[in-house]
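One protein chain omitted, others in place.
Per-chain residue numbering starts at 1, and chain names A and B are given in the order in which the chains are listed.
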Amino acid sequence: MSAARTPGARQHLPLLYPVGMLTVFFVVPFAIMLAVSFFQRVQGGFYEPVATLANYERFFSLFFANVLGFSLGLSALAAAICVGLGFPFTYFLTRLARRRQVAWLVFLLSVLSLSEVIVGFAWSTLLSRSAGVSNLLVALGLLGEAESWSPGFAALLLGMCYLAFPYTVLLLYPTLARLDRELVEAATTLGASPLRAFVTVVLGVARNAILSGLILAFVFTLGIYLLPQLLGRPEHWTLSVMITDQAVFQSNLPFGAAMAIFLMLVSLALIALTLLLGRGRDRSAA
Amino acid sequence: MSGRRGQALGVRLFMGAIGLVLAAPLVVIAGVSVNASRTLYFPPQGFSLTWYGEILRDAGWSGALANSLSVALLSASLAVSIALPLTWFLWRWRVRWAGLLYTLGVAPFVLPPVISALGFLAFWATLGLYGDYLTVVFSHAIFFVTLPVVTLSIGFQSIDRQLVEAATVAGATPAQVLRSVVLPLLRPYIVCGFAFAFVLSLNEYIVAYMVAGFTVETLPIKIFNALRYGYTPVMAAIAVAFVAVALLVFGAIGRFGDLPRLLGALGADEEKSP
Partner (left out) sequence: MSQLELRSLVKRFGATAAVDEVSLSVPEGEFVCLLGPSGCGKTTLLRLVAGLEEPDSGSLLLDGTDITGLPAHRRGFGMVFQSLALFPHMTVAQNIAYALSIRGASKADQRRRVEELLRLVQLPDLAGRQLGQLSGGQRQRVAIARALAVDPRLFLLDEPMSALDAKLREALQLELRLLQRRLGVTTLLVTHDQLEAMTMADRIVVMDGGRVQQVGSPLEIYRRPASVFVADFIGASNLLEGRARGEGRIELPGGTITVPDAPASGAVTLCVRPESLRLVAADKGAENGGAAGDGLSGEVVFVRDVGQTVETHVDCAGQRVIAVAVPDSVSDGGAPFAQGAAVRVEVPAAGCRVFPA
């Protein structure tokens, strides 16, 4: 029985403000960016409304292909690590008593809210020669001399996973928290070992959540822009860095916009592909 | 039995290790922030709280702090003011394009931030307002509107419609129902939505940087700019302060609200007792 009814024209009035705000400040900016990506750059100014495909053509150079390839690979790796660690972590988290869950969640949210700047700064300090863990290892006699591990590829990957991990956990959390414990218990009484029950039942039930987790971590890390500059070397700069660099420092908004659109299209395509693969497996399983 | 105990230990070690990695940078930062000298050393050499005082004493840092706090306050308020009528409408009425409306509210935060940021930049540059203080407020409000949209949607869903009907039959007009029943029940979710938007705005870098990076210095921007000239313990002190604020805000939500429910688990009252 529905209490919600179909509204008349007058009942739509309260929408005026929120939809207006979102349209003016989100839809319109997006449309402008899309348009600008086809415009021509003007030295010293922002852009000129002359239709051109030049901004898109510029990608097809070896340099940008390399940057794109590196960005996608790095994000895919980070996403795999985040979900690989985050899934068992979230599962164990949801099995904890509610009060301890809350404590973990508060901690995760606090880490999640940290600025990229602060995370980058913190890790570069942690991996540095003067204030890093290597000092600890020296003190323990495991290392002869303190060394610096940043910048470097490993440091960058670590930082990216650090940023994306809390998001991944929070995305997996609802599915796993609502997972009926009796499912696992049923599998156990049917003779499955705990590990087998986890793999066959929990992984199976949460397949869609895992897929969304991978996508989220992937798209999220693609957008990370500061860490490559703080924890990586110039050869580790990702597309996001290039976009900002073009838009802000080279004052080439059209090219930056074109790259942003391209980045979004690539992300959307990969998301669609992942979903398609997931659905295909669903169908074959059914 | 020993196998089960071994498993429990394994789980604890695994979670402990992850907790350690998540906490490590925070610990190091906290240690560095109390260094007595101007260089970053860990373990710290000497103990001093001067760097925390420096945040307020130094005009550059305190200005950035004021900017960050005011932007976060205004943009979080604006975000809630946008999310509230939107989610109320979706709860109150049944419309065919409800999915589209919700997507509109969620999209800003779901896209890679660089893309939203560049969109904002293109928009403000076109309007000729690039660099203005208010552009940061509005951009953050839109960027983070997703958080109150999500918490308020959950909040509205948690309100039993029979409560509204009971109030109506008791003689309350729709406006009175909203004031006496719906809003009081929604209050914790409003606070949560605001808190999420506030804390994330405080930490946000790229959007703020793109729309007004050279004119309005927020703390994250100030830290990044300062990083180029070398690290100082002040940055560490600020980072610690940020972590403290986040812990405080989310801790309060965890203490007074149903945090697991907000994050998508079943409510404490609906959960089967183990």
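Everything that follows uses one rule, which is that contacts are C-beta pairs under 8 Å (C-beta built on N, C-alpha and C of every residue); 3 or more make two chains touch, one makes a residue touch a chain.
All values derive from a computational prediction rather than experimental measurement.
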Option from B:Gly60, B:Pro184 or B:Gly230 whose C-beta touches the chain left out: B:Pro184
Residue among B:Val80, B:Val136, B:Ala167 or B:Ala246 that touches the chain left out of view: B:Ala167
Positions on subunit B contacted by the hidden chain, ascending: 160, 162-163, 165-174, 176, 180-181, 184-185
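Throughout what follows, only the chains that are shown with their structure count from here on.
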Subunit B to subunit A touching residues, read off their complex: 7, 11, 14-15, 18-19, 21-26, 28-29, 31-32, 39-43, 81-86, 88-89, 91-95, 101, 104-105, 107-108, 110-123, 125-126, 138-139, 141-142, 145, 161, 164-165, 199-200, 202-206, 209-210, 213, 219-221, 223-224, 227, 231, 235-236, 238-239, 242-243, 246-247, 250-251, 253-254, 259-260, 263-266, 268, 271-272, 274
Interface residues, subunit A side, partner subunit B - complex: 2-7, 11-12, 14-15, 17-19, 21-22, 25-30, 32-33, 36, 46, 85, 88-89, 92-94, 98, 101-103, 105-111, 113-119, 121-123, 125-126, 128, 130-133, 135, 162, 165-166, 170, 173-175, 177-178, 181, 194, 219-220, 222-223, 225-226, 230, 240, 243-244, 247-248, 253, 256-257, 260, 263-264, 267
